[in-house]
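All protein chains but one are shown at their positions in the complex.
This part shows subunit A:
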Amino acid sequence: MSYVLRRVGQAVVVLLAAFTAAFVLLQAMPGDAVMIRFENPELGLSPEQIAALRATYGVDVPAHQQYAHTLLGFLSGDFGHSVQSGTAVRHLIAEALPGTLQLALLGFVTALVLATAVAFLSTYPRLAWIRGLLRSLPSLFVSVPVFWLGILLIQVFSFRLGLVPVINPGPVQGLVLPVLTLAVPISAPLAQILTRSIDEVYTQPFVTVVRAKGASRHWVLWRNVAKNALLPTLTMAGVLFGELIGGAVVTETVFGRAGIGRLTEQAVSNQDVAVLQAVVLLAATVFVLVNLVVDLLYPVLDPRLRNKSGASV
């Protein structure tokens, strides 16, 4: 119990640090959102009009006051308004989040399936003749640029073969290509680590013992090797979940999907501080949660760790 409490405490510290770091960095950058939005010559505003607008937005207030104001706002659930469009950030996030969650989760599951398939096939003795090919797949997958893959999939499956529309697709149709685009690069490191772990576990003495006792290859693979090989993969999976957010930026832009990725891309290009602050906090929260889940899963998979955490209760 105290373990969980300690982890929650750590999470709060991490979130506060992420929030503060984001605030400081955004303040340190040249220019600000109000400047970008209203000092743009395209609007043809006079210097007096711009000065009045800066006062309206309260950007002339000292940084520490802005920090306190923003932090209090976040604590009370008020994320402020986008400078670019005036829309409430809460509203923007609420509209964008479900689409991205769906994309990220499906992308992650697909990546896991893909990685597992590649890893097990490439350690399977009967497929030894194409092992070289299978083992080079992860290197290929990781070097494919996401935007290129997305455009390629669209060109082939949508424009040439007409299998799925890109414009106004149905809810399921609209997910097929983006999920695949996102899953391929994420699956690469997973497959690589899983393959290597499987190889390593096979060389362990206990595998030889189990085999000597007459266990079949399949038994060994599923009951002993896979279970042990999963641990490092799980750690990697936690880290990779964050990469989904980066992948979503490109995928959502190429496919014209609404989501956190698109929102982030637009907020970055306009230095829309309120939106960025919320996105950073959201990403940090997801990271913390995923890693918490991973940590809690360790003891389930490995009895040795179970005893260790049990001792601290």
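The rule is short, and it goes like this: a contact is a pair of C-beta atoms (placed from the backbone, for glycine too) under 8 Å apart; a residue touches a chain by one contact, two chains touch by 3 or more; residues count from 1.
One rule holds in what follows: contacts and distances are computed from a predicted model.
Undergrad: Which of "ATP synthase subunit alpha", "Probable septum site-determining protein MinC", "TIGR04028 family ABC transporter substrate-binding protein" or "Glutamyl-tRNA(Gln) amidotransferase subunit A" is the UniProt protein name of the chain not shown?
TA: Its UniProt record gives the name "TIGR04028 family ABC transporter substrate-binding protein".
Undergrad: In the whole complex, not just what's shown, which of A:Val24, A:Ala52 or A:Ala68 touches the removed chain?
TA: Residue touching the absent chain, from the options given: A:Ala52.
Undergrad: Can you say which of A:Ala18, A:Ala188 or A:Val254 touches the chain missing from this structure?
TA: A:Val254
Undergrad: Would you mind spotting which of A:Leu71, A:Leu121, A:Ile151 or A:Val176 touches the chain that isn't drawn?
TA: Here the residue in touch with the unshown chain is A:Ile151.
Undergrad: Over the whole complex, note the residues of subunit A touching the chain we left out.
TA: 29-32, 35-36, 38-47, 49, 52-53, 55-57, 81-82, 84-88, 91-92, 95-96, 151, 154-155, 158-159, 162, 165-168, 253-258, 262-263, 266, 268-271
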